[in-house]
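Working notes, beginning with the structure itself.
Of the protein chains in this complex, one is absent; all others appear in place.
The first chain written gets the first letter, and so on, giving A and B; residue counts start at 1 in each chain.
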Amino acid sequence: MKAVSAETKVELGELGEARIEAPGQHQATVRRLLRLRWGLGAAAILLLIVLSAVLAPVIAPHDPLAVNIRHRLAPPAWMDGGSAQHLLGTDQVGRDLLSRMIYGGRVSLVVGVAAVILSATIGVLLGLGAGYFGGRTDWLIMTGVNVMLTFPFVLLALAVIAVLGPSLINMIIVLGVAGWPIYARVVRAETMAIREREFVLAGRALGMSHARIVFRQIAPNLVSAIVVIATLQVAQVIILESFLSFLGLGIQPPTPAWGNMLGEGRVYMLNSWWIATFPGLAIFVTTLVINLMGNSLRDWLDPHMKL
Amino acid sequence: MRRYLTRQLVQLVVVILGISLLAFTILHVLGDPVLLLLPQNAGKEEFERYRHLLGLDQPLYVQYWKFLSRAVLGDFGKSWYADTPAFRLVVERMPPTIYLTFAGLLVALLIALPLGILAALRRHSWVDSLCTAVAVAGQATPLFWLGIMLIIVFAVRLKVLPASGYGTWQHFLLPSFCLGAALAPITMRLVRSGVIEVMNMEFIKTARAKGVAEPMVVVKHAFRNACIPVITVLGLQFGQLLGGAIITETVFAWPGVATLTVESIRNQDFPVVQCAVVMLALVIVVVNLLVDVAVAMIDPRIRAGA
Partner (left out) sequence: MGRAVALGFAWLLGLALLPPADAGAQTKDDTVVYAIQSDMQNWDPPNSVLRESIILGYHVFDHLAARDLKTGKVAPALALSWKNLDETTWEVKLRPNVKFHDGSKFSAKDVKASFDRVLNPENKLTARGNHTKIKSVEIVDDLTVRFKTDGAYPLFVERLSALVMQSEKAIKEKGHEWMQENPVGTGPYKLVKWNKKQDHLMVRNDDYWGPKPAFKYVRVRIIPEQATQIAELMSGGVDVIKAVPPDQMDVINKSGQARTSTSPILRTAFLQLDQAGRTGKNPFQDKRVRQAANLAVDIDGIIKHVLNGLGDRTATVINPMAFGFDPNVKPYKQDAAAAKKLLADAGYPSGFEVGFLTTAPIVEPALPQTSEAISADLAKVGIKTKKRYVGEVGPYVNLVRDSKADPMFEWSWGYYSIFDADAILYDVMRCTEPYAYYCNKALDDLIIQGRSTLDQKKRAEVYAQAQKLLLDDAAYLYKWGLRGVWGISNRIDYEAPRDEIDRMFLATPRKK
């Protein structure tokens, strides 16, 4: 069993726990199955969330943008003053909270997935390049990785968005561009390890082009690692997006996003608490299930992977 | 050892240069400073004059060189908003941020170390599962949410701690707890896995075989060696810590560099933003270097080899 490079271990450790299992222990298998159960449950909930986001126009009881000042700050249905019309109550201009939550999920998921796809693409390509070609390319790319990883990415995101202006596209670009280093690092380490393996050397001897070797032989071995990292990163991006929107530098109201709903509702925490609490819960639950699912994915794809 | 240190120093310089380039690019290429500086109804000639004054009509690499050469001497220009040197503003606000970051780190360690070790030693038991569950839940909680809840509970409802601000040790409690609690989950899991890895190693089995008492095994041998990956990762996490500090500072109105930067970004006060970004990077890089040195000193593998 090859040892995964220390860097990779630490890398993946940053995302979750570094799992070291001695092979063959009975308890390990049991634990793996238990873990899988959590993961499947989490995946089911995530599926629900995704479905509700996709089917938003169908299942949302009201128009999330419909202002109705005569019914503003209505509490949730089970409280005094609440009504079945607005199950989770209304916000500060009378919009239905439940509908806004459902539509808000769309934003979070879209930003999460899009940004991660962007990060992964950039990161994997750069990592492959660095690992495969080595030398100057490697040095250049790794310096870039170090620079970006050193820096609290929140600050960079703030600065760029402040200059470019807040919008959905800008957020995806910023979050996507800032997330690539982690893929690059992991992919590079693995590429370097694989590149000296026999089948690769054989391929080279046979005269295969670099591109073919990289994409046909090396890349497939990386898929598990990439998938795990990507999944866990979606959760991180969702939290970051909500923070930026909370600061007013993300999705702008009136478009509903869990982050800006939290921000707008913050001043109402002491009386109309539902406005901020439910979006906060939504962020929590979504992040939680993604993390659980990611952990399980890692266990399932390769439980003996020293990630 | 010396080669290792030199290599790290060189990396440090390179990274700082990279960050300064990044900061410069973002602010100069993506934004137009002159538009923000000019007073009432300035005409076209005023625009051109200011552009020339600020050196903005010169090619970018010249501007960057000028920026760099001045920055090395501590001159980041004057804040456009407050008319004081940007460097002074940033340095004045550094201590609260550093204190908060370290306090947060301490809290994180206080929570994570015992729990992580406990979970590692009682692997696969309900203790372990509970700790892991709490850690996963903790990682999912948005930091700013936690901060707001803490303020409501402890400051508004219970009135035992101040809601915001800086000055006494009581002001430290909520923010550092918030930051520490946010970092604790991942730290705990790292400690746990670090201890597990070490516990499985040969020398532990040797110690046990020799009849060394279990607590001794844990403390003397396992813990010392588990420190290495933990410290390494914590060092890498310092950047994340600072990121968390930014969020914490915003919620608690903490007078640190993070709130200064957010404000300056909002006011489009670019010299201050630039200075803050570079100074923060400097701090992070220096801390990373110190961590690397510390690890190098502890880890015999590095001492002997590279």
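Everything that follows uses one rule, which is that a residue touches a chain if its C-beta (ideal position, glycine included) is under 8 Å from a C-beta of that chain, and two chains touch if they have at least 3 such contacts.
What you are looking at is a predicted structure, and each value in this text was computed from that prediction instead of being measured.
Note on the undisplayed chain: of the listed residues B:Leu17, B:Ala163 or B:Leu289, the one touching it is B:Ala163.
Interface residues of chain A facing the missing partner chain: 66-67, 69-70, 72-73, 92-93, 166, 248, 252-254, 264, 266-272.
Although one chain is hidden here, its contacts on chain B can still be listed: residues 35-36, 39-41, 81-84, 89, 92, 95-96, 98-99, 102-103, 105-106, 148, 151-152, 155-156, 159, 162-169, 172, 224, 227, 252-253, 255, 260, 263, 266-268, 294, 297-298.
One rule holds in what follows: only the chains that are shown with their structure count from here on.
Per-chain CA centroids place chain A at a distance of 21 Å from chain B. The residues of chain A lying in touch with chain B in their complex are 9-10, 13-14, 16-20, 22, 27, 31, 143-144, 146-147, 149-156, 158-160, 162-164, 235, 239, 242-243, 246-247, 262, 266, 269-270, 276, 280, 283-285, 287-288, 291-292, 295. Remark: chain B residues 11, 14-15, 18-19, 22-23, 26-27, 30-31, 124, 132, 136-137, 139-145, 148, 152, 156, 186, 189-190, 192-194, 196-197, 200, 229, 232-233, 236-237, 239-240, 242-243, 246-247, 250, 258, 261-262, 265-266, 268, 273, 276-277, 280-281, 284-285, 288 touch chain A in the complex.
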